[in-house]
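First up is the structure itself, then whatever we jot down about it.
Every protein chain but one is kept in place in this view of the complex.
Right, subunit A next:
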């Protein structure tokens, strides 16, 4: 029961659902026509009819209908309200192929609802097929084809219809992929006219082509003749006979033929005249062929009256004509080879094999005859194409004939001139040029009659010898091409020799290329000479193997690293070139290209640097400088030579040997050699180079102060160290004084101490320049006079006093120094300047200076001495007055004035107003 209830419920649900869906699927109206196919460009009207039920439900009528095409509303001007339920729309000149047309209503004033829709398909009716034609391939069924006409945009069926006068054949329906042709199902029947036409039909119409009526035999394309064979004739070397089997159609129709032939290596066909093959046949003899030549044949046929189609070509068949005697004598030439036998020559006779069209068969051998002038003939049979024979130096005549199975050729005659024959009469205006991928040679014939010309050529190469090839031309020829396997980019040396009746003429040669190409290598440039602003470049001519053509010119490209490249064209005959206007001290890169008619090739790049100076420029500077230097040196030497005394006095003065001096000569009885008038004079004589040291042995027991001793010790050491340079010459002179002449700060005190005591002085002479003094002389000073220096130069004493006052008391040990050589201490500074410098030294400086002196190590030679001298000067002239400075100037001037005076190293104590030793 429950199950029944459930089933009823389900059934009701399905029923109501179906009803409601049915209501929904039921359209509100419909369009007429349902599936229109319209011709393009025509008018079309569609009507939409609303259902009453729908109109009531939506409260609409035909006025509410609006149309759409492809979702675009159509203007209402195209609508027509037919009645309350129907509205139509009209299209004029339909151009679209496929239109979606819908009928719509607007319900409740705003909701657009689609009522119905149709698709309008547009197209064109078929055009009348034209150019209907049929072909009957023999053994196959008839096939017809036609032009279908314009595109219809609709599915169009083409049907080929055919019939006899008495019966109709089945239609031939075209296949979808070949709508313009159709092959009938039945076999063709010849000699019965058949009428054929095509019907083209689509939704917009059906059209029929023109009927054609024909006998199928007039549309036949026969099968080609088969089993074509070729045979020759021993009687006639110029004919070949063709035989073949005709197709079966030949049994009831006549045929005509096309026969074509060519030689085996030819590409174009020759054809037998059609009138010779205008009827049915099974064989044909081809004439006027070349002997011993292979020919290829082919044949085709068609209906005799020319109706129908030519068959395809048959398979090719070939045959060789029979041999004939050689038609031409071989090309004949000779080469003379050196022979070791005196009076004989080795002659190599050479000839060319005849080409097949001249040999007319297989050449079996060659017959050579050789006839010495007015002697009997000699016969030789040769299988090769060359023959070497030793002949005398006389003139010979050689003949050559080629022999084949049928016979001999004509004889080629060659005159081998005598040994001493002088060849003359060459060809002129010899030219060689490439044309049509061949190398042509042209010349002007000599005036004399020429039997033939011999052209020889070979490839010029640096690596291989020139292997000659040759050919012969008739005497009437003056233009030919080289018949050999010529290569491109090779240089050929071509010679032309005219051959006269009495022998060969002289040869003319020319070089040529079959085809030029750019060189395969560029020239390698290098510098021959590089100057400051120019460089001479040189290069080698390119080897002929890499030239690939005639070198027309060179181009030199050079540039600096940053500069633009400059190109210079150079004639091909040159092998060097000078680049000018170069910049000095610059890196240049240069390369070179060689050009033929077909292009150029760059060589490797070469780098060079221009020098900074031109050649000889350095010499031009150095040599004058050296000369100037030499001149200056020479002048200096001359000057020195002239001023040698003065220089000698300054650099290496004559130093008397103290060992040879005699104190006794100081005796008052001994008159002075010079009259020294003044102490200035003495200074002048002594100069500052004359340093005299007098070491005075003090008897004083008084011990010196330690510092004094130290100072004194230092001074002594210095003095010792300077003994080698300044001997005691000054000392000896000073020692002769009644009192020691001092220049140190101890001088004052020493002067005071010596005033009341007898003084002994020791003359220390350590020798000049390591000369050992012979004896140490002690002399006793008997004088109690104060030193004249002290008397006459109170300033100095005062100076010393001043110094002493600052230093304190000195020990009795005295030392004396006469610093006479200001030049040595500071030779660059004048006395005046030096004095001024010294005058600027204050006391503190002086003390510091003394302290420095004490710190300096002692035995240092001249440098030490120099320092010491400076200090001495400082000691002597430290706190100095103006007057002292002025006086020093005077001394300097006097010294200069006295340069010319003879030098005297007499004791300097002998002075104006001085005393005489007792």
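Simple rule for what comes next: a contact is a pair of C-beta atoms (placed from the backbone, for glycine too) under 8 Å apart; a residue touches a chain by one contact, two chains touch by 3 or more; residues count from 1.
As a working rule, contacts and distances are computed from a predicted model.
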Undepicted complex member, UniProt protein name, chosen from "TAF1C polymerase", "Leukemia inhibitory factor", "Subunit of trafficking protein particle complex" or "WD repeat-containing protein 41": "Leukemia inhibitory factor"
Residue touching the undisplayed chain, where the options are A:187, A:378, A:476 or A:654: A:187
Options A:178, A:213 or A:449, residue touching the unrepresented chain: A:213
Sole contact to the chain not displayed, among A:166, A:341, A:422 or A:485: A:166
Contact footprint on subunit A, counting only the chain that is left out: 163-169, 186-187, 189-193, 195, 211, 213, 215, 217, 251-253
